[in-house]
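For this depiction, one protein chain was excluded, whereas all remaining protein chains were kept in their positions.
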Amino acid sequence: MTAYLAHFLVMVAIYAILALSLNLLIGYSGIFSLAHAAIYGIGAYASALAALNLGLGFWGGMVVAAGVGAFASALVAIPSLRVAGDYYVVASFGLQVVVLAVFMNWTDLTNGHAGLPGIPRPNLFGWVIDQPFEYVFLAAAFAVLTWAVCWRLTNSAFGRVLQAIRDDEIAAQAMGKNVVLVKIVIACISSALGAMAGSLYAHYITYINPSSFSLHESIFIATLVILGGSERLAGPIVGAFLLLAIPEVLKFMAIPDTVAAPMRQIIYGALLIVFMLVRPEGILGRARHGR
Amino acid sequence: MAAEPPILCVEGLARSFGGIQAVDACTFDVQPGVITGLIGPNGAGKTTVFNLITGFLGADQGSIRLRGRELLGLSPHRVERLGVVRTFQHLRLWNKMSVLENVLLGCDTPAGENVFSLFLRAGAVRAEEARARERAMEVLQFFGLADRAGELAEDLAYPEQKLLSMARIFATDAPVLLLDEPTSGLDSESLGRIVPMVRRLVDHGKTVLLIEHNMELISELSDQVVFLHQGRVLAAGPPAEITRDPALTEIYFGV
Partner (left out) sequence: MDLFLQLAATGLVVGSLYALCALGWGLIYGTTLHFHVAHGAVFTLAAYFAYAAQKFLGLPLAVAVVAAIAAAALSGLLIDLFIYQPLERRGAIRTTLFIASLGLLTLIENVLAIIFTPDPLRMDVGWLADSIQLGPVFLTRLHLVSMATAILGFLALMAFLKYSLWGQAIRAVSSSPEMARTVGIDLRRVHLLTYAVGSAISAPAGILVAMDVGVEPYRGTTFVLLASVAVIMGGIGSIPGALLGALFLALLENIGVWKIPSEWQSTISFGVFLIFIVVRPRGFFGRKIQSAEI
């Protein structure tokens, strides 16, 4: 039972990091990305490959993951954010599709469908973190760190600029803000953090394969952000907790496996629609003024 | 008295939209430290000229020079950095942000807006933010909005929103302020708050170019007037000259 609980908590922490980082884009900057699972996957694979092929440990792997994640994001953000938000949605979809293709087909590097086994657990000056609750602390620590970074970014002049861009981009430009640059920067930061979550995941599960990083997964992470509420930082964390609880509840309802997966998606889809109609600001968002 | 050179020179500006020439061979100068009014009938191209000057639209031809520096082809944020800032006819306030935050966005906070210094130079960032807040409150005081600092921009009454849109551009310290219809939609009582405010901007050394529809206010509100019609400059000079010209009045009122 405790091992199960520990696993649940680790995954909540990892998804909290994913949700917080995606929230920087969707919630604070008003940019919708369909590629966050690809970024998550890039982080996982980059970190795993760095550990397996270059002998870097978890810590080095995480740095590599953040760098590669930010770079991939920049590659897509720079051409598309210059134009318009809808272009970024499509470009992010493209990134998601291409990255998954790379994971599945560049078999020399990634082993394709078979995946990468044997990823080492984190090693802190000789202390190997492999007990379930040790990993909970590690993951929680990174979640707190991510939260702190997001907090610093959003509660600052930079955060003001982000809000201004979301509220009225034209006015922001007229007031001297380099809107395109800010969007690219936030996309890279969001991706660096998301990739870090991937690194955390890879060194926890110790085996990764492409199926964990699909478009479905991107939609799931976006659902976490949207439902939890994008205006406050606690929102994504609440969203992560609630949405990870749903599959567990379904398990208790003894629903056959073949139906469980689409059933989860139906619940997520229905929740998105209902929330947009009834409470678009999410669970924790400030309610709209009655105007 | 030696005349100072014009601070803003617009020369031969032209822009068309799908066959319609919105602005054509538009040439005028803006003198520093005075209020220049851009007037003309509806559709004369006044807001288009503003959009061209501030980089929101590209010009087909012509030149716009600020103290000799060419502005054509620059993006809007670059134009602001060089010293030209504008308000909008539809205000475009950041409605979900507070009055203070709207003005803070006009203040100089380069350290707080730079991601690296945000994390690596916390002390400098903190000091800069404190200075910015002080300045923002001063600006709000100047505009009589200090007691509304914590309220959301969308909760202000319309005349106060107009003042806020002026306050935030004033906070930028840009020398040239473009006001797009600062008096539109206001009753005579509110005008009594806005019009003196525009004068006070100039008293502080700013150069103001404003778009104005109300012929009666023009004499009060401008030292120089540029009359635009169908995208061309028909006349430029002191308001008395322009408002008393029967040909221009005819064009303006479409009589």
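Order of writing sets the chain letters: A and B. Residues in each chain are counted from 1.
Note that a residue touches a chain if its C-beta (ideal position, glycine included) is under 8 Å from a C-beta of that chain, and two chains touch if they have at least 3 such contacts.
The model shown is predicted, which means the values in this text are computed figures rather than measured ones.
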Practice item. Touching the absent chain in the whole complex: find that residue among A:6, A:74, A:140 or A:219. Key: A:219
Point to revise | Residue, one of A:54, A:245 or A:259, that touches the chain absent here | key: A:259
Point to revise | In subunit A, positions touching the absent partner | key: 26, 30, 32, 75-76, 79-80, 82-87, 89-91, 93-95, 97-98, 101-102, 104-105, 170, 215, 219, 222-223, 226, 258-259, 262-263, 265-266, 268-273, 276-277, 280, 291
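The rule is short, and it goes like this: only the chains that are shown with their structure count from here on.
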**Study point:** Residues of subunit A that touch subunit B when the two form their complex
**Key:** 149, 152-153, 156-158, 160-161, 163-164, 167-168, 170-179, 185, 189, 289, 291
Review point. Subunit A touches which residues of subunit B in the complex?
Key: 54, 56, 75-77, 80-81, 85-86, 88, 92-97, 101, 104-106, 109, 111-115, 118-119, 125, 128-129, 132, 154, 168-169, 172
